[in-house]
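Only one protein chain is missing; all other protein chains are in place.
Right, chain A next:
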């Protein structure tokens, strides 16, 4: 009897954990349902274009990746007068929730539909096949090629190369660190580029690397406490510059840099601008990934009827990735960084992807 109840409690705890995951997707779906922006009036040619966009975990307001996509969408609303509907993703949601979100947009007459983030890889492939007349775009993924899917991908390794070089040039201890959110192929590209860039400057530099969680646990993109602990460990072990590609956990990395008197490098958007002013001074530069450019370009190509299916790579040459100079912390090494930039653009340096 007693043992039975004990087992029941334990089973209950496990069931609770699973239900929590299920609950997370429930929360995501019920948020915004109606188009959240009025259609423009001064662009008659595009006034019927209804753009649907599905965010990755974090959504609008993450001051990073998703906000960048939102910026592109906002620009399209302002300049092209399109009508939009944005849907948010939930933490730890099931694959079916993603499919349902895309299906909701496509069946609601939204065309084109943009999925932000590699998490949508499988669901886009499935839903795009169900709606052959709708144009889909997926950011950060080129695993699935369909006639109505555009894969908007970035050469993160090239941008990371530049900030890696910046880290090595700025480091006085010859010891730098990399904090990744979740060990997935996409984030490994950041690490590979960062390490290559640092080694190009200083071949014997010591590079510490840590991923906060392993897939399928994606909490590493949203756990600042873990980011802080990992970065503290790196600073304690002798690093003086840490680059984060950890989404929402990155705030913890900046906190640790501030406490340790070290330097940090931001990711995706210009984080010296978006981070809190009290920690912004530790951010020497950020690897810019211009998702806004890709999203806007894609919507624009739709309004001019020139959508191209398949991969479109936004690299350094195309202005898809770059490094930021806000705060003036890398002004002294700008010449060297721009030299690397020219070499990568011309193909003289090939940056490894893993």
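Keep in mind that, in the parts below, a contact is a pair of C-beta atoms (placed from the backbone, for glycine too) under 8 Å apart; a residue touches a chain by one contact, two chains touch by 3 or more; residues count from 1.
One rule holds in what follows: contacts and distances are computed from a predicted model.
> So which of "Ferritin-like domain-containing protein", "Spermidine/putrescine import ATP-binding protein PotA", "ABC transporter permease" or "SDR family NAD(P)-dependent oxidoreductase" is the UniProt name of the chain that got left out?
"ABC transporter permease"
> Of the residues A:98, A:210 or A:312, I need the one that contacts the missing chain.
The missing chain is touched by A:210.
> Which of A:92, A:181 or A:262 sits in contact with the chain that's absent?
For the chain that is not drawn, the touching residue is A:92.
> Pick out which of A:229, A:301, A:326 or A:345 touches the chain that's been left out of the picture.
Touches the omitted chain: A:229.
> With respect to the chain omitted from the figure, which of A:78, A:143, A:237 or A:342 is a touching residue?
Checking the options A:78, A:143, A:237 or A:342, the one contacting the hidden chain is A:237.
> Go through chain A and note every residue touching the omitted chain.
So the residues of chain A touching the missing chain come out as 2, 5-6, 8-10, 12-13, 15-17, 19-20, 23-24, 26-27, 30-31, 57-63, 67, 88, 91-92, 183, 210-214, 217, 219, 222-226, 228-230, 232-234, 236-237, 248-249, 251-252, 255, 274-279.
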